[in-house]
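A single protein chain has been removed from this complex, and every other one stays in its place.
Going in written order, the chains are labelled A, B and C, and every chain counts its residues from 1.
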Amino acid sequence: MKQVTYTIHTNNPLTQDVYRMVLEGDTSAITAPGQFVNLTLDGLYLRRPISVCDWDADGLTLIYKVVGQGTDQLSQMRPGETLDALAGLGNGYDLAACPNDPVLVGGGVGVPPLYGLAKWLIRAGKSPSAILGFNRAEEIFFDMEFAALGIPVTVTTVDGTAGLRGFVTDAMPEDAYVCVCGPEPMLKAVHKLASGGQFSFEARMGCGFGACMGCTMPTVDGYKRVCKDGPVLGYGEIKW
Amino acid sequence: MKQVTYTIHTNNPLTQDVYRMVLEGDTSAITAPGQFVNLTLDGLYLRRPISVCDWDADGLTLIYKVVGQGTDQLSQMRPGETLDALAGLGNGYDLAACPNDPVLVGGGVGVPPLYGLAKWLIRAGKSPSAILGFNRAEEIFFDMEFAALGIPVTVTTVDGTAGLRGFVTDAMPEDAYVCVCGPEPMLKAVHKLASGGQFSFEARMGCGFGACMGCTMPTVDGYKRVCKDGPVLGYGEIKW
Amino acid sequence: MPDLSVNLLGIELSNPIIPASGTFGYGREFAELYDIDILGTFSFKGTTLHPRLGNPLPRIAEAPSGMLNAVGLQNPGVDKVITEELPNLAKIFHKPVMANVSGFSIEEYAETCRRLDGCDQVGWLEVNISCPNVHHGGMSFGTDPMQAAAVTKAVKAVTTKPVIMKLSPNVTDIAAIARACEEAGADGISLINTLMGMRIDPRRRAPIIANTTGGLSGPAIFPVALRMVWQVYEAVSIPIVGMGGVSSAEDVIEMMLAGATAVEVGAANLADPWACPKIIEALPAAMEKYGIDRLKDIIGGAHHG
Partner (left out) sequence: MPDLSVNLLGIELSNPIIPASGTFGYGREFAELYDIDILGTFSFKGTTLHPRLGNPLPRIAEAPSGMLNAVGLQNPGVDKVITEELPNLAKIFHKPVMANVSGFSIEEYAETCRRLDGCDQVGWLEVNISCPNVHHGGMSFGTDPMQAAAVTKAVKAVTTKPVIMKLSPNVTDIAAIARACEEAGADGISLINTLMGMRIDPRRRAPIIANTTGGLSGPAIFPVALRMVWQVYEAVSIPIVGMGGVSSAEDVIEMMLAGATAVEVGAANLADPWACPKIIEALPAAMEKYGIDRLKDIIGGAHHG
C-alpha cells in the first residue's frame, strides 16, 4: 500500500452512468489485477474504494458507476485535477492458481477488473475467455476492449437487447474454473455452476487496509476482511 | 443583501500577514463604506465576514489579516478561483451624518474600510483626515494609498519604528468627530477623547444578516445586532 | 406531479419544510430575501414570558460540519411578540406559524402559552424543554421524564392549540422522555435540539464561547438526530417533527423515513439564507429518484415490523 497523488488525464462516460477515468502517477504499489485504490473526495470523510481496471508504469484506468455522492463527485472531476489515493489495496486475483483456460465472468461494474486480469493471463501464456453480463444494450461497455485482446467474448443482456438473452450463467460452460466479479447474487449463481475459481466481493469499507474490521465476512476459514484478505476469495473458502 | 459569486483577480500580501484581494463581480448590493461581505470557504461551515475596503461597478477590494483557519485558507486562494459571498451586509458609515472635516481613525486591519469611506467623503465634497495606527513599521500598509487621496495622513506605531510613537489617540485632535475602525480597546480609547462620531465593531457572527442573534451587543437603545444594525454604531449609542 | 403536502396535527402544510426556531427570527430578515409563504410554516424565535438579553459575546463558534451557539434565548418577551412581532408577521406570512416557547419554571411555560393561546396566527405551540429549571437546581426540564411531563401537563391545561414538546438530545434515554410527554398529553414531539458542545481558543487558553459551552448544530449532528427520531417513532404514536443538521432534500427524505411527519431546518439557514427554498425546490426531483409520489406516504417508512 502506498499513498499516491494521481493527476486525472481523462474522465469520460462510457454509458449513461459508467465512467472511465485515466490517472497518471505512481503505480508501483499495484501488484495484481483485482486490487483496488481508495480515493479521498472533497467533503467526504471516508475514502471510496474503486477497483483497478488496468495499469502500467505511468498510470492506471478506473471504471466506476455513479451510484452515490462519492461517485457522482468523481464523475464531475476534470483532467488536470488531482486525487489522493491509497494504491495497491487488497489481494487481487492469483494468476498462478488459474488453469490454462479460465472463464472470466463479469457483471456490470464487475467487468473492469477482469480486463486487467485478462491481459495478465495472456501475458502469462494462458487462454482466458470472457462472459460479460449487462441489463440491456445501452449499458454495455468494454466488450470491444476484451475482444481486442483476441479472446473469446460472450455478452449477455437480461432483456435480450444485445448478445445472448439471459444471465451470465446462461452462457457458462459446465464445470468451469471461473474468475468472477459482480453483484453478490451473481457471484452466488456462478459459484453454484462452477467447479472452481476466484470470486471478488464488494463491501462498504471503513479503512480499506484491514484496520477497522468494517468489512469482514464469514468464510469457511473464519472471518475475513474483504479489503485486506480479499476482495478475491477462493472457490472453496466461500460460505453463502 | 445579495448572493454573488466573485472571481479572484489578485490576492497578494501587503505585509507578513495582511493580504489584499481584488474580486470581480456584482457589487450592486454594496451601498455604503463600512459594509462587509460574508464568504463561504471550503470545508468551513460558517461564512467569514470581511469588511469591504473599496469597490466600483466591476468589483471590490478586501484587505484581511490571517488570524485563523478561514483567513489562512483565503490567503492561499489564487486568481481565477471563485468565492461565494453574501454582499452588502451591515449598515456602513452614514456619510450625511459626518461634518465637513471628520477624522478617520483606523487601527491595524481596521484601516481598510476607512479607505473606501475617505473616497466617498471626498466625492461628497468633504475634507477628511486620517490617523492610521500600527504596532510597528513592518506592519504598516495603505498609508500611501490614503496619502494619494490628497488628505492629511498621520501614521502612529506603538514601538516608534515609523511615524509618531504611540497610539492613535496620541495623534487625535481634541473634541474631534471621528469615524473609527479597529480593535475594541482602541474604539473605547478613541470614544473617550472624541466629541462625536461613528464606530465600527467586530464580532464572531453566525449568519451575518440579522437572523441568529449571535452577535448582539448592549447599546444605549437596547441590544443591537453587530451584523445587521451595525457594524457601525453612533457615538451616543455606545455603552462600554 | 409529486405531492409534497403533509398534515401536521390537523393543519395541512404545502410541504414539510419548517425553518427551526432561533435561525429564522420572527421571519422579517428572510422575507426580505424570498416569499416566505412557500414554507410549510416556520417556528419563531424562542419566546419567554419576560424579555431576555441573552448571553454575553462571543456566542458563536465554528465546528466541523457545524457550529456552536449560546445565544441564551434573547427575545423581546411574549407580550411584545404578541403586540409587535405577530402584527408585523401578518404582513409577510399568511399561514399558521409555530410559536416556540421557553421557560425557567413550569408556571412561566404555562403563562407564556396561555397568552399565545389567544393568537389566531399561531397554529402550534412548540415547547422547548432544554432550558434549566431554576426551581430544580438548574437541571434541564428535558433531561427528566417527570419534569418533561409536568411542563406538558401545565401547558396543555391552558391551551387548545396542538402542543409539540421539543426535546433535548443530551439524555441517556430519549424514548423515555418522549413517552412521558405523550402520556402527559402532548400532541406531538419535535427533536432534536442542539447537542451540548464546546471549543477552546488555544491562543487565549479559554473557551471560545463566553458561556463556556454552546449548542452544536449543523450536518455534524444529523446521524444522532436521525437515530433519536427513529427511537422516538418506535416509542410513541403521536406525530414527530424531525430536525438536526438537515441541509438537503435527501436529508428530509431520510428524516421522514425515520419517522418525521415534518422536518425543521436550522443551522443551514444561517450558512445559506436560501437553504429552505432550495430544499423545497429540490424535493420533487429527489422524490422521483426514490420513487416517491406522495411525501406523506414515506413517514416512518424505514421501520419494518
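As a working rule, contacts are C-beta pairs under 8 Å (C-beta built on N, C-alpha and C of every residue); 3 or more make two chains touch, one makes a residue touch a chain.
What you see is a predicted model; the values in this text were computed from it and never measured.
Enquirer: Can you list the shown chains that the omitted chain is in contact with?
Expert: A, C
Enquirer: May I ask which residue of A:M1, A:L14 or A:V66 touches the chain that does not appear here?
Expert: If we include the chain that is not displayed, A:M1 is the one touching it.
Enquirer: Kindly state which of the options A:M21, A:A194 or A:C215 is in contact with the chain not pictured.
Expert: Final answer for the missing-chain contact: A:C215.
Enquirer: Any idea which of C:P207, C:P239 or C:P273 touches the chain not displayed?
Expert: Selected residue, touching the omitted chain: C:P207.
Enquirer: Among C:P76, C:G188, C:G245 or C:P277, which one touches the chain that has been omitted from the display?
Expert: Here the residue in touch with the unshown chain is C:G245.
Enquirer: Among C:H136, C:R199, C:K278 or C:K296, exactly one should touch the missing chain; which is it?
Expert: Among C:H136, C:R199, C:K278 or C:K296, only C:R199 touches the chain that is not shown.
Enquirer: Residues on chain C that touch the omitted chain in the whole complex?
Expert: Against the missing chain, chain C presents residues 61, 63-66, 68, 143, 170-173, 195-200, 202-203, 205-207, 212-213, 216, 218-224, 226-227, 230, 245, 250, 253-254, 257-258, 286, 290, 298, 301-302, 304.
Enquirer: Take the complete complex as the reference. Which residues in chain A touch the chain that isn't displayed?
Expert: The list for chain A reads 1, 3, 40, 44-47, 69-70, 86, 203-207, 209-218, 223, 228.
Assume only the chains that are shown with their structure count from here on.
Enquirer: Centroid from C-alpha atoms only, then distance chain A to chain B, rounded to Å. What do you get?
Expert: 57
Enquirer: Report the inter-chain centroid distance for chain B and chain C in whole angstrom, where each centroid is the mean of the CA atoms.
Expert: 36
Enquirer: Approximately how many whole Å separate the CA-defined centres of chain A and chain C?
Expert: That pair's centroid distance is 46 Å.
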